[in-house]
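Apart from one protein chain that is not included, each protein chain of the complex appears where it belongs.
And then chain A:
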Amino acid sequence: MRLLRSITEQKLSWFIRSLLGISLLLIVGLSYSYHKINKQLIYFSEKVNHTQRVISAVKETSSGLYEITFLTNSFLFLRDTTYINKSLAALSEFTRITSNLDTLVSDNTVQKQRIHILHKSVDVFREQSMVLLNAGEVSNQSDSFYITYKQLGVEATYIRKLLSDMTDTENMLLQNRLQSKENYSKQILRYNWLIMLVAVIFLSSAFLLLDRELGRNKLYRIELENKIEALARSNSELEQFAYVASHDMQEPLRKIRSFADRIRIKFGAELPDEVNMMLGKIDSSSRRLQSLIHDLLSFSRTVNSGSEAIRLNLSVPLGEARSNLSEIIRERNVTIHCDTLPDLEMHPGQITQLFQNLLSNAIKYQKPDRKPVISIHHELVTGEIIPEIKPAYQELHFHKIRVIDNGIGFKEEFSKKIFVIFQRLHDRNHFEGTGIGLAICKRVVSNHNGYIFAESAEGEGACFTVYLPADSSLS
């Protein structure tokens, strides 16, 4: 169920990401498109400006022509020589204006040809004007004068015609350019509107999805907070229980033992054997109950009760455990082989307990006539080889520590059951104990975010494998 949810969550998050990604791309595209439009519009207005400049230059040329004609005519009719100089000045100004036209229409072949023709006509016009102006000073009204005068008129008309054609062409160009500018803007704007609409739809659906997810997350968080609170409450109840168990439950038990003891010591000699035997049963039963309560307490106290995790070599707690067991190790002549052990983050007291329980089990569950040999191996592994590991931890590194003995072992089918509190595989007459040791081991390993497994075949020794995280993960 949870797995399913996490898969759909993952899909959803990818969906939202793609929505946002596409929207982002669309917005980038839009910005680029607007940039292009801007450039195009600037280009269009430059073109329009240019056309208008050409038109005004053509007008200037036209009025220059009028001025020259007027001045030349005035001279010819009035015979006032001041007009000669004015006319000559106008002529040179006219030459400048026409050459200016040259550069303005260099991008249009039709107009360029016209300019070419215009130049030729202007040259002819200027020559004829010069002839008339020079001739007018000396003599007048000869035949050749008339012919030149007439030709000048024809040339001027031709130039005027050229100029008017040029103006028409430019006007048409202006019209076209304005039209295509308008068309372009209309079309691209429609297109941009469409893109913007899509982007807005994508963005708002991503927003809606995110909003829904945030709402759902908030619910989860509240649920989680409630659970944490409930857990804290049950933990504090457990602590109270531990106190009650340590004090109030042990109290009457101590009395039962003490009084039974006292009866035996004081009156034992006078009582029948059967009564003494039964008093002995009371004593051993209450002693057993005492050790059960004691073990239950030490189990419930095996939590990370405020102690800071520290980085330490595993051989330190192992050494501690060996020294706690030194008496039985000497007594049973136990051999322990051990690899070099790594440093890791740990609660040292708990790890000492772990080693102590594993070693004492290895020594305890041994054939009486055999010399116990225990070997401890270490290797660094990745999480994926650990059975039942959470998928998120598969990539992490773990220290794999194996504690192998040559004892009596156990049947494979019990390999899980032995970690359950108060579960025992043997009756008390053969092996003493309450069945708490491996339950504590399991708890210690869980406290360190690790894993513990047991494997064995009956009569062939047992192997306990502990995986502890190598990357510090205790916080």
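By definition in this document, contacts are C-beta pairs under 8 Å (C-beta built on N, C-alpha and C of every residue); 3 or more make two chains touch, one makes a residue touch a chain; residues count from 1.
FYI, contacts and distances are computed from a predicted model.
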| item | value |
| --- | --- |
| Omitted chain, identified by the protein name its UniProt record gives, among "Peptide/nickel transport system permease protein", "Glycerol operon regulatory protein", "Response regulator" or "Sulfate ABC transporter ATP-binding protein" | "Response regulator" |
| Candidate in contact with the missing chain, chosen from A:50, A:114 or A:257 | A:257 |
| Residue of A:167, A:185, A:290 or A:415 in touch with the missing chain, whole complex considered | A:290 |
| Which residue of A:33, A:246 or A:375 touches the chain not shown here | A:246 |
| Positions on chain A contacted by the hidden chain, ascending | 246-247, 250-251, 253-255, 257-262, 265-266, 283, 287, 290 |
